[in-house]
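Sharing a structure below in structure tokens format, with a few things to ask.
Only a single protein chain was left out; the remaining protein chains are all shown in position.
Just so it is clear, A, B and C label the chains in written order, and each chain counts residues from 1 on its own.
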Amino acid sequence: MKKLINDPQNVVAEALLGIEAAHPHLRVDHEHKIVYRGDGPRRGKVGIISGGGSGHEPLHGGFVGLGMLDAACAGEVFTSPVPDQMLAATKLVDGGAGVLHVVKNYTGDVMNFEMAAELAEAEGGAKVLSVITNDDVAVQDSTWTAGRRGVGVTVLLEKIAGAAAEQGRSLEQVADIARKVNADGRSMGVALTSCTVPAAGKPTFELGEDEMELGVGIHGEPGRRRLPLATAGEIAELLVEPILADLPFAGGDTVICFVNGLGGTPLIELYVMYHEVNRILNAHGVQVARSLVGPYITSLDMAGSSVTLLKVDDELLSLWDAPVNTPALRWGV
Amino acid sequence: MKKLINDPQNVVAEALLGIEAAHPHLRVDHEHKIVYRGDGPRRGKVGIISGGGSGHEPLHGGFVGLGMLDAACAGEVFTSPVPDQMLAATKLVDGGAGVLHVVKNYTGDVMNFEMAAELAEAEGGAKVLSVITNDDVAVQDSTWTAGRRGVGVTVLLEKIAGAAAEQGRSLEQVADIARKVNADGRSMGVALTSCTVPAAGKPTFELGEDEMELGVGIHGEPGRRRLPLATAGEIAELLVEPILADLPFAGGDTVICFVNGLGGTPLIELYVMYHEVNRILNAHGVQVARSLVGPYITSLDMAGSSVTLLKVDDELLSLWDAPVNTPALRWGV
Amino acid sequence: MNDTVSTAALDEWMRTFARLVAENKEALTDLDAAIGDGDHGENMDRGMRAAVQALDDTRPSTASALFNKVGMTLISTVGGASGPLFGTLFLRIGAALGDTSEVSLSQLATALHAGLDGIVARGKAEAGDKTIYDALAPAVQALETAATDGAHTADALRAALAAAENGRDATTPMLARKGRASYLGERSVGHQDPGATSIALLIAAATPAPA
Partner (left out) sequence: MNDTVSTAALDEWMRTFARLVAENKEALTDLDAAIGDGDHGENMDRGMRAAVQALDDTRPSTASALFNKVGMTLISTVGGASGPLFGTLFLRIGAALGDTSEVSLSQLATALHAGLDGIVARGKAEAGDKTIYDALAPAVQALETAATDGAHTADALRAALAAAENGRDATTPMLARKGRASYLGERSVGHQDPGATSIALLIAAATPAPA
């Protein structure tokens, strides 16, 4: 295992020290491992928190700031945070207008956030609503599974819901917008290599020199199929076609197109992928209104990429374009 | 070799197609492999171009836009572009106030940019000045070598000179600011793994499972020493101390602190590194005024990091803070 | 355990469970690596070490205080799926037992049933989903039957352990329908469920060696 770390047990705590030092407009509650806005909470603004296992940076801590998240809870690497963290974060960001919990659909995340919401209610504190992202078309969405995993759509949702909250919308309205984003977004990913969890010290799975894992999860969960390594063009087809078929997206639809890097893949390859994805969308008559290219929801050092498409209307687009000031996404300010 | 590409020979051309599709405010001259601003040239504004071998993305194409570069020339992977490209870019961005060439100090880059400048002069076109970055303290700076390599300072210089040009300063003034940035900035890097050039198909160098290359170059050039893999804290010392000693930086100095990822290292590790770097600077009484953490000047898929420190005064800081709107750096707009 | 169980014995149960988890940490993690994300041993061990520490620090004197402390500690330190599930299990057991310091077999059976209900409320698992349910439900059933039959506590626990271990073993051929393992679909078949394995350790920790 080759990593720029000290003790594998301290990676999360030390990365939080780095985030705190590098971004003066953010604060860190080290006891609860929460990154939060230095200028919050704002009276009357809905607070938005998210969180999950660490190892997906910049998600979620890198999305804290004006126009996006108010706080992010960092769990151990690939392990959901505990309810105490979400409860503390909920209190930290409560400006009296309620708090939205953005939860990626994993059993642990869902249950821990649920308990936090119950505790908040029991304490008579902030009103909490939760929105669960489950956009990964690689997983069958049925009552026979834990349901689809929350992946790339989470990034887009946090931006768009954050903008809605910044506009002063009510908790219900912000939650509605968030649900709409989740309903209209789909993702799928591919791994060329495994990630290595620091505490484990060895790759999570083995992949041959000529193999790739199609439909991989962001914790190295197995995907749909293991296939021989293919070209960027072929891989783009394998990712985009199931996404397009699933919603379904149709000719004339307008989308935000997000080509994500999983942590170990450099930007030059993501642009090659973007070109191929864009080509396929053009062929289907799907219009790309906005694009995002880069490593925004990662899986430690995994080499690979995921594609997320979000169908947008004018309202979603204007929320996407609204000012945002976070370590990882910033514009308009 | 596991890469998201099609033909190894076409990586640069296809990545440029991706950049063009993803960033509507940029244009691409595919014949000359130039990324340039869609809103340029602006009359009376000094044009700034840079360029170099590809494989360092987002450098340089990702830094084209308002407040930074006017155009970037993409060479083959790790190979300097040819003079025709810089000549064409010079013409593209010439708004009548002259053009600055930002050149990283490698023999090939220096000579090819030099020829382009001579050709521009011979054609009686734009007045051209060149600034060479040579900030890598891992290389001995003497007449007995090709001199220090240009690395991380290039990113900071392009931002700061770009802001100066946007203010309407003269070519000489912009070149002076650029030279000042280069004079007051120093860098050093470490590789945990080699990069793999697509056309070569195999790692550029071999590094044992417990080794790291200290002082590595961004093309996988060998560094000062090969050492046993160390902790982030130890590595930070090995990078920062030679940098501090070299200028020398002193207690009371104010710096921009840039912790860069080399392409294969995920953000969580860069934040662990940032924490360690910041700790060392604090111990030396060096004040960090601004920070930049992320993969901004990469070496394909190399795992590793580099540290750049730039001594700043109020003027440099206000130029750093000025609005910028590029794919990779954006704020204030 | 004796025919009524003292708070001290319940405390000992939790400490023994912590020891068994620590001893089986790698095995639990290996089971989870095969069909999950390879952290179940780490998760349970982190939680139970913290729980024992909390018991040392607070020395609760009633059954409800004891299980409350264990449950809250697990919830606050584990995360993942097992934190809320095992945490809820112990919280519900504590609530069911109340401020007593001597627990009868039928009280214990009722309390564990309440814990099982809490797990179902939280995780929506059903029989055959390849989860902790599949080891815990048969164990509870065995305890209740024994209590109804007027069995000795020790015998009842031995029956419960046998049921839990059977239930655990029965997860191997199951196709997972809950938790991370469900992503694997057919490929989850043939692997023993890590959470069910922890449940068998929990019951084992309460069970006296065969007479």
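Here are some notes:
What we mean here is this: contacts are C-beta pairs under 8 Å (C-beta built on N, C-alpha and C of every residue); 3 or more make two chains touch, one makes a residue touch a chain.
Model, not experiment: these values are computed from the prediction.
Every visible chain touched by the undisplayed chain in the complete complex is listed here: B. Interface note: of B:Q140, B:N282 or B:S318, the residue touching the hidden chain in the full complex is B:Q140. Taking the complete complex into account, B:N112 is the one of B:N112, B:N278 or B:N325 that touches the chain left out. If you put the hidden chain back, the residue from B:A199, B:A230 or B:L317 that touches it is B:A199. Considering the full assembly, B:R149 is the residue among B:K45, B:R149 or B:R186 that touches the omitted chain. Against the chain not displayed here, chain B makes contact via residues 53, 75-76, 78-84, 106-108, 111-112, 114-115, 139-140, 144-146, 149, 197, 199-200, 204, 217, 219-222.
Following the convention adopted for this analysis, only the chains that are shown with their structure count from here on.
Within the contact network of the assembly, the step distance from chain B to chain C comes to 2. Chain A has its Cα centroid nearest to the centroid of all protein Cα atoms in the structure. As a whole-number value, the distance joining the C-alpha centres of chain B and chain C reads 56 Å. Look at where the CA atoms of chain A average out and do the same for chain C: the two points lie 33 Å apart.
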